[in-house]
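For this view, one protein chain was removed and the others were kept in their places.
Chain lettering (A and B) follows the sequence in which the chains are written, and residue indices restart at 1 in each chain.
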Amino acid sequence: MNPNDLGTYTRNTWCPGCGNFSILNTMKTVLASLNDEGYPLDKVVLVSGIGCHAKIVDYLNVNSFYSIHGRTIPVATAIKLANPDLTVICHSGDGDSLAEGLDHLIFAAKRNIDITLILHDNRVYGLTTGQYTPTSPLGFKGKSTPLGTEELPMNPAELMLVSGASFIGRGYTHGIDLLKKLFKEAIMHKGFSFVDVLQVCVTYFNMYDTYNKRVYEVKDNDTSSFDEAMKIVRSWDYNSVESPIPLGKFYDRDLPRFDQVFPGYQPHKVDRDAEIKKMLESFI
Amino acid sequence: MDKYVCTVCGYVYDPDQGDPSQNIAPGTAFENLPDDWLCPECGVGKDMFKKQEA
Partner (left out) sequence: MDDFSTLIGGIAGDGINEAGVTIGRLFNQLGYRIYMYYDYPSLIRGGHNSSLVRASSRKIGVHRDEVDVLIALNQDTIEIHKSRLKESSFIIYDLDKVKVDGISQKGCGLPVSKILKEEEAPPIMRNTCIIGGFCKVTGIEWPILESVLTKHIPKKLEQNLNVARKGYDAAVEYAKIERLRQPSLPILTGNQAIGLGLIKAGLQAYVAYPMTPASSLLDFMARSAQEFGLKVVHPESEIAVVLMALGFAYAGTKTAVGTSGGGFCLMTEGLSLAGNAELPIVIMMGQRTGPSTGLPTYTAQCDLHFVLNAGQGEFPRLIVAPGDAEDAYFWSGVALNMAWKYQVPAFILSDKTVSEALYSFDSASAGEPDEESPVVWDGQGTYNRYKYTESGVSPLAFPPDKRAIIKVDSYTHDEYGITTEDGKITTSMADKRMLKEKSLASEMEKYETVKTFGQGKTALVCWGSNKGVCIEAAELHGLKVVQVVMLSPFPREKLKKALSGVDRAIVVECNATAQLGRLARCNGIRFDQEILKYNGRPFSLDDLEAELGRVLK
């Protein structure tokens, strides 16, 4: 399958320079290659929230559910429960899943539900023109905090690790080869896969120079070790301008999944009318 | 064939690799990329690229 065939007719409205292009091209490549390897596209469903990130579903000719702000996870969870054969991938943003939708994100990790969440982490609200988010650094001057924020950022990778996610990785949009590797592994992983993508917003928080100087790929780490993963994720606090930023796969475990143990009974195997009659008789 | 660097994000176009995500075969020189070709990592046009220093 040709990745280029996965586009749609609609005009792309991301700013030139936006890291989302990298994620889009990664998805085209990965979905085409998965299709060719026996994971057909008709079984893929993308779910996006609201934000610049979310437009990705308008740009990919794949089954999709363009949800509301912060609400990718519950939709994706139910789609997976309805049909566990489907491959469900959420595209979300740092505002979408770490502010509005934080509750659901933690529950996805807690349940270790077999879906993938790709976080378009640009550390700003781009679509609403430049406010701070949970991953913006301390002192971030945005439209809603002109004097600079007075709170430290959240560490989403650490949060996901302690909440029960069984696959955690980080990529950077200038680094499409690593993104392709991470996305493919995350999607094929059985369990909740969380990929934090440092996605630059060239218009409101251009971090290309900063990231280019500090990112590095971790190698030879034991991805089955919780402690080692914890060390890696805590090595950068989303705030420091000095520390190096680790990229790569940090954690990959095979753990019990909600969709695996959930009793999804099959209705067509039941004689409904007979069971209703039986129940009504028990009510006499 | 020369490599070209995106001055916005740092992506390097390597003619030996081409760009499969946008249907560009390996061996395609930068000059021969279509006018509407965009940087695969950040979407800027060819005009934002410069030849990579040796």
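The definition used in the following text is that contacts are C-beta pairs under 8 Å (C-beta built on N, C-alpha and C of every residue); 3 or more make two chains touch, one makes a residue touch a chain.
On a predicted model such as this, the values are computed, not experimentally measured, just so you know.
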item: Shown chains touched by the chain that is not drawn here; value: A
item: Hidden partner chain, touching residue among A:34, A:52 or A:76; value: A:76
item: Contacts of chain A with the absent chain, listed as residue ranges; value: 8-10, 40, 42-43, 45, 47, 50, 55, 57-58, 61-68, 71, 73-79, 81-83, 85-86, 103-104, 107, 262-270, 272-273, 275-276, 279-284
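Basically, only the chains that are shown with their structure count from here on.
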item: Rounded Å distance between chain A and chain B, as computed from the means of their C-alpha atoms; value: 28
item: Chain B - residues contacting chain A, complex; value: 8-11, 20-23, 38-45, 48
item: Touching residues (chain side chain A, partner chain B) in the complex; value: 2-4, 12, 14-22, 25-26, 28-29, 173-176, 200, 202, 208, 212
